[in-house]
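Of the protein chains in this complex, one is absent; all others appear in place.
Up next is chain A:
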Amino acid sequence: MAEAPLIEIRQLTKRFGALTAVDSLDLTVRAGEIYGLLGPNGAGKSTTIRTLMGFVRPTAGHAGLLGGTAHDLALRARVGYVGGDGVLDRGLRAGELLRWYGDLRGGIDPARVAGLCERLGLDPGRRIGQLSSGNRQKVAIVQAFMHDPDVLVLDEPTSGLDPLLQRSVLELVRERRDAGAAVLFSSHLLPEVEDVADRVGILRTGRLVREDTIVNLREIARHRLELRFATDLPPGLLDGVDGVASVEVDGRTAQLVVDGSVAELVRRVAGYGVERIVSHDDDLEDIFFTYYQTAEGERP
């Protein structure tokens, strides 16, 4: 029998005046699962998360965690949160803020905090206001993980971090997942979610337009690739390849749009001296093209 989910959002609707930010959203995250909430800016990711954390109240429906809501302090004590804007008290030293937050949680083992700081390369003696945005984000990460939470709610937690640190953070997230925590992880970048999430939901104008495992989503993800060859392409080489939606050849360079797997394409060009493959698939609206099309075929 499946356990009750640690994060449970049922028919959640949140309106701000005339704007419906989240619309009848259903979403659950079980223990030991990382759920990637994908969507471009303004899709309703932050509103969903802020409702779950109790910062805003649902217009209708329910946003719950650990069997209750974040308004229950005993439950909130078991949650770790990284907010979307990563703003912390600028006048404080990183270590002072971590100690303060730790005290609010009834005291945290200083060795645990020091270990996290070291792992992320954060100097706790510096004032938060003087830190780069990446280092500020590290403070936010440390305070979210220092009490080994059972639920992690992370709103774009790797924004501002370089790729190496991104990987350290994703590693921390996986460790918590393996320890049995439920993780809700929002992002507007597919590659990062692809890396870490077990399941993914795609949010568009407040509605969940698709929810699936990452394996299935890869099937439909659209890539934009640029292939550069050592010599001019033989005519017709790229015609009729499975999954290739469009091709533009210009001398030794080919611009391709591929839906789903690129395996067939790679097989076809093998032996033709591909010098470089450049991927441009960082725009979510591009990748999940079909979900972001409106009825008229325009971008919303």
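As a working rule, contacts are C-beta pairs under 8 Å (C-beta built on N, C-alpha and C of every residue); 3 or more make two chains touch, one makes a residue touch a chain; residues count from 1.
One rule holds in what follows: contacts and distances are computed from a predicted model.
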> Unshown chain, UniProt name, "Hydantoinase B/oxoprolinase family protein", "SpoVR protein-like N-terminal domain-containing protein", "Acetone carboxylase subunit gamma" or "ABC transporter permease"?
Replying inline: "ABC transporter permease"
> Which of these touches the unseen chain: A:A31, A:L92 or A:I277?
Replying inline: A:L92
>> Looking at the full complex, which residue from A:A31, A:A77 or A:V249 touches the chain that isn't shown here?
In response: A:A77
> Per the definition of touch given earlier, which of A:L6, A:I34 or A:M53 contacts the omitted chain?
Replying inline: A:M53
> Residues of chain A in contact with the chain that isn't shown?
Replying inline: 50, 53-57, 73-74, 76-77, 79, 81, 83, 85, 87-92, 100-101, 103-105, 140, 143-144
